[in-house]
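Below is a structure I'd like to ask you about.
A protein chain is absent from this complex, but the other protein chains hold their places.
Up next is subunit A:
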Amino acid sequence: MSAKAAIRAEAENIFAAFQAAGAAPVEADILLPAETLLDLYGEDIRARAYVTSDPLRGEMMLRPDFTVPVVQAHMAGGAEPARYTYMGEVFRRQEHFGPRASEYMQVGFEVFDRTEPEAADAEVFALIAGLLAPLELRAETGDIGILTAAVQGLSTTPKRKAALLRHIWRPARFRAMLDRFSGRAPLPEARLRLLDRLAGTDAGALIEAAGPAIGLREPADVAARVAALIEDARTAPIDAAETAVLDDLLSLEATADKALLCLEVLAARMPAIAPSVARFARRLDALDARGVSVGTLAFAASHGQSSLEYYDGFVFSFHADDPALPPVSTGGRYDALTAVLGQGRSIPAVGGVIRPGLVARLKGLS
């Protein structure tokens, strides 16, 4: 059997298993409108996806993943609850030479269900873990929801919280911002100079003196941010005890059962995270009920922080021993994405994908 045929056979097996688990098979276009994807993922996706132009339909993208078209199809008129599965090629531009493929098969399983989110998390994880069990992969899990709750729980201004939340998926920037808001890093020189000048002169006059108003960003926009900067400079630094909770959370790595104990201690220090820690506990129970050993399951609170920015709750990935290989499977919860694509409507959603090419390779079939 050729490598491609072996991979397709592997994909068919997984596809059949997902259908046996109750998922309805769905199809998705390969050529997708680039605008939606660019709007969601930003400029990064342009480096990672093939963009092409169509004389009639404008800028199009070769499907970089199935999540967006599947969510769109569901939001346009799917019944609830729904379980979907799909199988097909995805395309990823590679900017570096190496083993990463630019075209490969994905088989996915997605659950849209309002009733018990933690049960749905466990269902997706346990299903994929069961299918991949013969490969003896290393599973890693995380929970973006706890991180988000911790930021929401800081006693600071809504603006600062929003700024931190916006960069949850960019760990370095998140850290830098947290350091500044907590007074651990000084304000940049230029900011201090600007604040100094603003103490004596009206912002409007400074803006006018600096140059003519060109472009779509208007003097009023500049003035609004200047006002925000003045307000921010007057804002008290985030309390050291709260920052310490966030630091401890970001560095938390343990087996899931021990992580729960640590999280409960952190919740005592920051009660705002208690509901999401309770959710974490319910998920562990649900995983345990499905036969997942939470005593050996790896958990890191920062896991998933550097993935594409749509996961907002439970996240997981399965890895082979070879660190050069991409994850064999990835997935997670993406409730907010359904709201973005649902034009006012939303539904809790969780899902995951398996790369049958890697499965076949690890089985020695290709």
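Throughout what follows, contacts are C-beta pairs under 8 Å (C-beta built on N, C-alpha and C of every residue); 3 or more make two chains touch, one makes a residue touch a chain; residues count from 1.
Everything below uses one rule, namely that contacts and distances are computed from a predicted model.
Think of the chain that is not pictured: of "ABC transporter", "NADH-quinone oxidoreductase subunit M", "ATP phosphoribosyltransferase" or "Alpha-E domain-containing protein", UniProt labels it "ATP phosphoribosyltransferase". Which of A:Ala9, A:Leu135 or A:Ile207 touches the hidden chain is settled by the complete complex: it is A:Ile207. Residue A:Pro188 is the one among A:Pro25, A:Gly58, A:Pro188 or A:Gly295 that touches the chain missing from this view.
Against the chain not shown here, subunit A presents residues 38-39, 42-44, 46-47, 95-97, 163, 166-167, 170, 172-174, 176, 188, 190-191, 194, 203, 206-208, 210-217, 219, 221-222, 224-226, 229.
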